[in-house]
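Excluded from the complex is one protein chain; the other protein chains are retained at their positions.
== chain A ==
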């Protein structure tokens, strides 16, 4: 059970009590409601918790002691009605104030409480006990209050909270559900309400704000559409890239085999180089770009000296003329990832390119890219100058720093080296 009392009611009770020169008592008006909290967690489907909430809205002080009971503690119902009048329905408890006494219900209070419970028909009638303790030299006074529900056998004391009594800058300012019965308030609101409220009783500002909100929502929706579009395009291009990578890999293997065969043949015959030169142009047109990959850059560990890039550069310039520039995935140094800090410090060319040539998963590449950008600067050593020379590839293609897509007919665009 939780109980709360509004700050003004509490202070009013204290005021009446502190000003009385004897014990003081009165009735508490308010409402009791059941709150059901349903909580859903991973471990169980749902649990419903029933909490009884007592809210004290108002109080009705008694003008004198023994006003509704006699010396034997017997409650006189007529007197009770005379005091409460039509407020009787909203009585949820009663209170007593006594100075310098223990926080325990007294003999007479218990007797009266039992009778009030019956007469008022409130099974869980509460009793609020105020005790005012003063030190002997009157230097310190303490107002103690305890809320009892004496009709229960256990847990008779309930914590009474006073909303908004505390540091409201850290807590939320709570609005209570106390019904506003003030006539003056109702009058003023009626008079001036039209400036703030529209005909439906909704605040005008709310409508305006709602309109702004709707507009924003529309824009967001539109952007969503655009994003979706670009995502699809990107997806498609990514697919193409993957396909081409696979093809490259395949061709590499083929050309490697052919190379080997050629070499063996050459070694056996010691033929002129014309065959050599013609080989590359003969074997495949599509894999021209791919062919360069094995011959020009070296695999890691096999050649410490990076090859000359002049050939590469000229090819790349022409290749990058279109928006979806078909730069060699193998040749192109890893472009700067969007949002990465500064441009990637170059590392050994072989390593970087090897990973691209092997046709690794784009995701892996991406992850590796991001990691490598920050962690391993050695990889990009040789690419510094290249990065400076290379034009920025369009965002649609290189949004995530992936190698540029190859156009299927890349060789047709680019000039061919021979």
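Basically, contacts are C-beta pairs under 8 Å (C-beta built on N, C-alpha and C of every residue); 3 or more make two chains touch, one makes a residue touch a chain; residues count from 1.
Here is the rule we go by: contacts and distances are computed from a predicted model.
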Query raised in the report: If you look up the hidden chain in UniProt, what protein name do you find among "serine C-palmitoyltransferase", "BRISC and BRCA1-A complex member 2", "AP-3 complex subunit delta-1" or "CDCA4 protein"?
Result: "BRISC and BRCA1-A complex member 2"
Requested in this report: Just name the one of A:47, A:81 or A:102 that touches the chain not displayed here.
Outcome: A:102
Query raised in the report: Residue-wise, where is chain A in contact with the chain that is not depicted?
Result: 18-19, 21-23, 65-66, 71-74, 98-102, 104-111, 134, 138, 141
